[in-house]
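Missing here: one protein chain of the complex. Every other protein chain is in place.
We just call them A and B in the order they show up, numbering each chain from 1.
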Amino acid sequence: MASTAGTGALTPDRSGAGHVRGRLAGPALIAPFALFYIVFLVGPLIYTFVAGFFNGSLLREGFGSWVGFSNYADVLNDAEFWRTLKHTLWFTVLTTIPLVLLALVLAILADRFVRGRWFIRFAFFAPYVIPSASVSLIFMWGVLADQTGLAQDWLKALGVSSPPSWLGDPNWAMWSLAGVTVWWTIGFNFVLYLAGLQEIPRDVHEAAAMDGAGPWQRIRHVVIPMLGRTTTLVTVLQIVASLKVFDQIYMMTAGGPDGSTRPTLQYIVDTGFTDGRTGYASVVSLFLFLVILLISLVWFFLVRRAEKES
Amino acid sequence: MLRRLDSPGRAAPGPTRGTPDDRPAPSRRALLRGGAGLAAGAAATAALTGCGSTIAQGFTGGEPPADRLNFWNPFTGGDGERMVAMQELYEKAHPDSTLRATTFVWGNPYYTKLSLATIGKRPPHVAIAHLSKLPVLAQAGLLSELPADALAAQGMTPEKFDAKPWRKSHVDDRLYGVPIDTHPFALYFRTDIAEKAGLLEGGELADVDGPDKFADALRAAKEVTGVWGGSVASIKDTATQFRMFLSFYSQLGGRPLVADGGSSVRVDLDAAEEALAYIQRLGKEKLIPTGANGQAAITLLTNGEAGFLMDGVWQIVAVLDSGVKFDMRPLPRVFDDAPYACFADSHALVLPRPPKEDDARLELSLEFTASLLDSSKLWAEGGHIPAWLPTQRSAAYQELTPQSHYTAAAEGAVYDPVAWYGGAGSNLQNRVGDAVSAALAGRATPRAAANRVRSVLTKLADVESPI
Partner (left out) sequence: MAHTKEGPAATAAAAPAPADAAPAPRRGYDAEKLFNRVALGVLVAFALLWLVPLLFATAISIRPADEIAVDPASWFTSNPTFAAYEDLFDKGKLPYWYANSFIVSLLTTVLTVVTASLAAFGLSQVRFRFRRGVFLLLLAGIMIPMQVLMIPQFLALQEVGLLNTYWGVVLPQVPNVVAVFVFKQFFDGIPRELIEAARADGAGWLRTYWQIVMPVARPAVSAVTIFVFVQVWNNFLWPLLVVTDPEMMTLPVGLNSVQDAFGIPYAQLMASAVLGAIPLLAVFALFQRRIVEGIAGTGLK
């Protein structure tokens, strides 16, 4: 990624002064960004790690007192933490699969047409630029509402006498949230796939067609394999995004009903900001960070191995 | 990751496009335009919306103007309407002060906002807090203590307040809030349905006290409506479930669920089981729905699909608006193992602790508080039993019906147990309410639900208090 070749801009005939200026120039150019990076990313990360050893509180001044590993032990023994982690992973599964597969299918289909593409692209991508607050309002009060909602109305029209309470029934709530998320964010993956498709050279299609491959075979044996790298990218971005889910769940179910949809990030907000237990919430944050890191690394490892094998 | 990162690189224009001679730098212009755009856009929006000073504050972090009075509350619906009317009375009487009232989502989101604002040094002058929450907020140092002399200067003296909520407004003998009401969990009933069901005696509801009598009354109403006997919210409404449970549990003589500021659990398992068994029975016998949300529970009453409704008195406006014939009474005394009890809470006006205490601010805030108390009758029309005795004892209030029919409930008011994780819309209400609705819906046996109540409380109690 870091292609350093050919970027050495200092020419040999530079004067000594130029060298000195040049030597400081690099760090100086990076300094403003580095400052933000250290203050708002590295510093807080270290703080999070350290704060986990104290019983800090939002409602008390200072760091709190040293509690050793007890926060760590408590989090690991905290059934609610594991439950929220389970919800987070389940949500990730429920959203990643359709968000990758459906986006892939729709992009492949859309790639066959030039006329009217703006419409297709608009329809799928428009929801993505809408703030989560609007999305939640539309679905919570409009589409998925009890009694008055569009989804229940349609089901009733289809003859279902008592359609479920989409966001109020613990058996349905997570599925509903996943559905909303698919609607909201598929445009992003769709666009990444469209970009990937555009990079497949035309002659590949032509060659395959020459070999007598029909449209379906061409998609299966040529297009999808050639989109491999895009799929890797889309999948890993999707997994990481889904693991960080908060907005739509917080707004539509607040983690309910019966806590059945509360994701880990909301647990951090609840324990850290509603209860004010910053020390404890720091440890939960750290664990969530590790989970995200681990899952992304495992994914990359698996993909790399698969690529080597093939 | 590689893929996305090299795409713009690939789009890099050829060398010819940006040779040094090509300096009229389109992007520099664009950047300058962007910078100018920022200033112009900000100025334009500021001018357009007339919120220039607010925007300046956003950059400088400065204080809002001193004559502004910020008031926060969690009231929507009928409560919200009345609160707005009360604010208008204040504004009429004080034309030179600027009142800015904001309504937030009830429950945890409201209290989280309130404490974050206070920590963030931008608290509202006056805010509504439930008395079930007040001890926690006060112990966390989020509230200003109210000096008796400053209150008296505005005419607010102890003897003018209902004793129970007034006492509840103190923590360690210091006053942190001015109570405005008591709002119990009560029973609504349709007089027309009750009459058809033979439940009216001389215009009054017959005796429905006792587990079987109440169930029979519901059954009689069910025969009239053909759908449900009574109604209660159980979906997306843990608070209502908690209120119903706490009422029956307390009537059974159950001790406060937790004690010592929340660090020890005192659930009376037998009382909890019996209360939950009764709740489950109502659900099992199809006397009350197990799948209605807050709105639906009320609608069932107003459209005649249920003859009774167990809900807070503050829903009175919604029922009144529907125009149906109805009346109210305190929640039935289903169990008589203990003095009469029903869930209740109170709203109080509190002064979140400002970054620096200042007399002018205090006076402004208390003036507003006194003004709201004076319009307590408006508030009472919304269902709440006024804590301000000049109103509670006034003939005008006594004549309000059905508002004056449940004043007795205030005597039996049982507040949430005091715990840092307790109070209106809290974790305690949510967790326990979840267990209750599991029992109501038949997803758990009463015993299992009671054990669940104990285990969720134990878990909450085990956590070291952040205060």
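Please note the rule applied: contacts are C-beta pairs under 8 Å (C-beta built on N, C-alpha and C of every residue); 3 or more make two chains touch, one makes a residue touch a chain.
Just so it is clear, the structure is predicted and the values come from calculations on it, not from any experiment.
When the omitted chain is restored, the residue from B:Leu89, B:Leu116 or B:Ala206 that touches it is B:Leu116.
The omitted chain makes contact with just one of the residues A:Phe69, A:Phe113 or A:Phe301: A:Phe113. Of the listed positions A:Gly68, A:Pro131, A:Gly159 or A:Pro201, the one in contact with the omitted chain in the full complex is A:Pro131. Seen from chain B, the chain kept out of the figure touches residues 1, 3-13, 15, 17-20, 22-23, 25-28, 30-31, 34-35, 37-38, 41-42, 45-46, 48-51, 54-55, 57-61, 64, 73, 75-78, 80-81, 83-84, 100-105, 109, 113, 116-117, 119-122. In the full complex, chain A touches the omitted chain through residues 1-4, 6-11, 14, 21-23, 25-30, 32-34, 36-37, 39-45, 47-48, 51, 106, 109-115, 118-127, 129-139, 141-143, 147-150, 152-153, 183, 185-186, 188, 191-192, 194-195, 205-206, 209-212, 214-216, 233, 237-238, 240-241, 244, 246-247, 250-251, 265, 268-269, 272-273, 278, 281-282, 285-286, 288-289, 292-293, 296.
Definition applied: only the chains that are shown with their structure count from here on.
Computed from the mean C-alpha positions, the centre of chain A lies at a distance of 34 Å from the centre of chain B. Considering their complex, residues 1-5, 7, 108-109, 111-112, 115-116, 119, 140-142, 235-236, 238, 291, 293, 295-296, 420-421, 427, 430-431, 434, 437-438, 459, 463-464, 466-467 of chain B touch chain A. Across the complex, chain B is touched by residues 1, 55, 57-60, 79-80, 146-147, 165, 167-169, 192, 195-196, 229-230, 233, 236, 254, 256-259, 270, 273-277, 280 of chain A.
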